[in-house]
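Please see the structure below; I have some questions.
And then subunit A:
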Amino acid sequence: MIVLLLFLMPLLGGLASFFIKEDRTVRSWALLASFITLAFAIVGSMPSTNASSLEFSTPWMGTLNSNFALRLDGMGKILCLLTAIAYPIILISTWKTTYRKPNNFFGLMLLTQAGLMGVFTSMDALVFYFFWELALIPVYFLCSGWGGEKRIQVTFKFFIYTFTGSVLMLIALLYLYFLTPDKSFSIESFYRLAEIKGWNQTLPFWLLFGAFAVKMPIFPFHTWQPDTYEQSPTAVTMVLSGLMVKMGVYGIIRWVLPVVSTAAYSWGDVVSTMAVIGIIYASILAIQQNDLKRLIAYSSIAHVGIMALAIFSETHLALQGVMMQMFNHGINIIGLWIVVELIERQFGTRKLSELGGIAAKAPALTILLVVMALANISLPLTNAFVGEFMMFAGIFGSTLTKYNVVFTVLALLSIILAAVYTLTMIQKVFFGPANERTVNAKDINLGEKLALSILVIMVFAFGVYPQPLLNITDGYAQSIITNSTKVLSQTFTK
Partner candidate 1 sequence: MKNLILLIPLLPFLGFLINGLLRKQLSKGLIGVIGSGTVLTSFLISIYAFLNLDAIGGGKQISGSARIIGNPVIHYFDFINVGSLKIPFAFQVDQLSALFLLIITGVGFLIHVYSTAYMHEEKQEHFGRYFSYLNLFVFSMLLLVMGANYVIMFIGWEGVGLCSYLLIGYWFKNIDYTKAAKKAFVMNRIGDLGFLLAVFWIIAKIGSVNYSDVLTTASLARFSSGDIVGITLLLFLGATGKSAQIPLYTWLPDAMAGPTPVSALIHAATMVTAGIYMIARSNILFTAAPLTLNVIAIIGGATALLAATIALRQNDIKKVLAYSTVSQLGYMFLALGMGAYTAAVFHVMTHAFFKALLFLGSGSVIHAVSGQQDIRYMGGLRKKLPITYFTFLIGCLAIAGIAPLSGFFSKDAILLSAFEHNKVLWAVGLFTAGLTAFYMFRLLFITFNGTFRGTEEQRHHIHESPVAMTMPLLILALLSIAGGWINIPEVFIQGGERLSHFLSPVIAVGESAHIAHSTEWILIGLTSAVSIIAILIAWSLYKKYSDEKETPLTKALVNKWYVDELYDTIIVSPLNKFGGFVNRFIEKGTIDGLVNSVGRLVNYGSRQMRWLQSGQVGNYVLLMVVSMVLFFVLQFFLRK
Partner candidate 2 sequence: MDIKYYIFLSVALFVMGIIGVLTRRNAIIIFMCIELMLNAVNLLLVAFSKMHHLAAGVANPNAGSEAQLFVFFIMVVAAAEVSVGLAIIVMLFRNTHSVDVNFLNRLKH
């Protein structure tokens, strides 16, 4: 039941808020709804809650053998938790930002949340696809309705790009559906597919991977991302980069690795190579950027690349790291966006070249950003370190590929480059003498401080004691690894 509420709450909340015309009211309503969702999410991810309340299934879609099946398992829990935590923070931090037609804005935001929740909990291929799109559509409207001046083209490109990916995914799901013994879309019967061979694996693998790669995005499918992040309103950018990016990673872990394990194994090196190229490529590009949003966008591409690399190393450690990192990356990057939002709102620019010397005027802002930035370069005792450490350790220890050492070394270069661009950003934005733009900067107000402090606390809490999160996801990671090893051994011994 809880799992149902998880997406019903934002759905209804969103639909309701379309009809609340008054700005303050609709903001508060959205905030309330997101808090309620958060409550559900917390209850759901408590180890004490009994599994039966985390499942929901009912037949739908008539003659297609599809069930409206939702279940909240380890990975789902952690991601739903992330989504639920992110929303109140986003709403609080953008409280001061004014939007025209606020009712539509917040309605669409909540609908997006509903879609995300659905994606993370759906246990049926068709339902998964439904929510996948349901999460995409409102974002399209948000970006092109409230974005920057080039928003229409950019968002349109983003939409068509991802839509193409997702329809290809649909074909792949159909293809697999016809291979299932019992002709059903349920994930259980998809997991029973692992025995299929050859083309039957390769084709759906690439179709699925294409869709997820566009969403993540993995080099060279990433070009929509910096533009979109740059153009869309920051609140939406937070959703895009903090949560939506995870849809791609999630998709690969849930719908590729266990379903078409053999192909995932035999194409793993190719994908990993793409990921590695992307990591270094994006890091180098990030150094070149002059726009805060673009810089963070590229750094996020690099981080996601590491996740992809870790996924395809298929070790328990790495997978755990990925799930951990999905959560942490969400937290950190949202924090970064909040700072960007504050800076842009106060100084009216995001250009590094036009900023500087804020530290003297706004120490609190500076400190919070520095913390977020340090988390972004995964400094120890910040949450990101745990995830990345485990991922890298897993990649290095992977026995599936001959090139694990090469991959690790090259990917590790990104931590140096990350240090370069992150510190450059801090230096250019906050240090040095103040210019006429920043000379009378004001420090942030309480609400923003609150939002950021919550994040900072989480950054350190999960950086020092990550075990609770790890326990949530442990079972799922274990199951995936055992499953794939079983399949691979079956496939390649004979």
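Here, contacts are C-beta pairs under 8 Å (C-beta built on N, C-alpha and C of every residue); 3 or more make two chains touch, one makes a residue touch a chain; residues count from 1.
Regarding candidate selection, all candidates are chains of the complex that A comes from, given by their letters.
Treat the numbers as computed from the prediction; the structure is a model and nothing was measured.
Note on subunit A: across 1 or 2, the candidate touching it in the complex is 1; the others do not touch it there. Those residues of subunit A lying in contact with candidate 1 across their complex are 157, 160-161, 220, 223-224, 281, 284-285, 287-289, 316-317, 320, 357, 359-360, 363, 374, 379-381, 386, 389-390, 392-393, 396-397, 408-409, 412-413, 415-416, 419-420, 423-424, 427, 430-433, 464-467, 470, 474, 478.
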